[in-house]
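Heads up, one of the protein chains got dropped from this complex, but the rest are sitting where they should.
On to chain A.
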Amino acid sequence: MKPNALAEGVRPGRLDPSSLAEGFCDVHPPLTPHEAAVAADRCYFCHDAPCIAACPTEIDIPLFIRQIATGTPEAAAKTIFEQNILGGMCARVCPVETLCEQACVRETAEHEPVEIGRLQRYATDTLMAADVHPFERAAATGKRIAVVGAGPAGLACAHRLAMKGHDVVIYDAREKPGGLNEYGIAAYKTVDGFAEREVAWLLQIGGIRLEQGRALGRDVTLEELRADHDAVFLGTGLGAVNALGLDGEDRDGVEDAVDFIAELRQAEDLAALPIGRDVVVIGGGMTAVDAAVQAKLLGALNVTMVYRRGRDRMNASRKEQDHATTRGVRIVTNAVPVAVHGNGAVREVEFEFVEDDLTPTGERFRLTADQVFKAIGQRLDGAALPATERGKIAVTDAGRTSVDGVWAGGDCAAGGDDLTVTAVAEGRDAAEDIHAALTR
């Protein structure tokens, strides 16, 4: 046992390298060709398949699975990429259990859906491993479009625009492109630098220039972008993190979960990453699960996720919750934080149990904590943006904002769920609308 394994405080090196490697390996390992053939055979090739309708990008799932079953995974990959150029990442991070696989008729029939996510990964991995980019750029149109944010929405939008012959410049605030794919998803979902490789593969379409380290509002304004380009797409994501609004929230050890995940994703050496012995994660979404599970995998002895409502209201799917609990994360529901105790650094978080409608019960408890991750949601950051609605940029179905020539999509826009696949769909659809507008 490592000397640090049981020690209090936020410290690195709780686990040996082999335990870390084991914990952070591929959570859903890729299918072998034989496994893929067996899995693909289970697809019924439904008419007007429910899985297609359940996919925000409407991938023709029965067709691509049939293409796998008949020994042409490359063709399957093209079927996927035609609808979703980030089909490789979505195969890894989509909550398929609430999307395509939930709609699968075999879920109805035997509670065992066709493994659509893993089959999608099999197809897309096959084509990407061959380093084939299956699309060609149309003749140049001479139109210039600015895309703000190199996350899923921005990348999907940029690719579709570039494919249609437009010149695209992506302005991104971070050091590396990819957005939450690169900075915001649990490492075990996207191993071996996949996010980075995927962006490089996507850029093979040509006609896209990346400008990293250029933040909207800091280095460039929306007005400047509008003036210099024929259209602007905003895919900035949600830059700000919600606060607990409690005394003691500024104590050492109280951090935003998104920062922890980003740091972990960029860490060269996981053994050098400090983690608490007693970790409390506040929130019930995917970010909370990703933070809690990864804290455990780094060697935290006690990790507790606390959510203010019941399990069924959590944004993290039941499968994600089960993943957390099987990794040793304890989930406490119907409790809200009321105080952060400590002397300089956090020592305890005090909670109060609440009813489903959040009415306080008066019953309180404390959790020992040397590290606390806040994961209670993010919000739009920035000024001089188009008109908002419920805290996000208001958009039409095609992604048009209140400002002429400016489209928006992904988490920053008031569209669908805050999912990678939804961002891809919105970026793609906005690109189609921009193209239509510019070539009318």
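In this section, a contact is a pair of C-beta atoms (placed from the backbone, for glycine too) under 8 Å apart; a residue touches a chain by one contact, two chains touch by 3 or more; residues count from 1.
The rule we apply is simple: contacts and distances are computed from a predicted model.
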Omitted chain, identified by the protein name its UniProt record gives, among "Roadblock/LAMTOR2 domain-containing protein", "Iron complex outermembrane recepter protein", "ABC transporter permease" or "dihydrouracil dehydrogenase (NAD(+))": "dihydrouracil dehydrogenase (NAD(+))"
Touch assignment to the omitted chain, from A:Val27, A:Leu63, A:Val105 or A:Val220, lands on A:Val105
Using the touch definition up top, pick the residue from A:Glu8, A:Asp41 or A:Glu355 that touches the left-out chain. A:Asp41
Those residues of chain A which, in the complete complex, touch the missing chain: 37-38, 41-42, 44-50, 105-106, 108-109
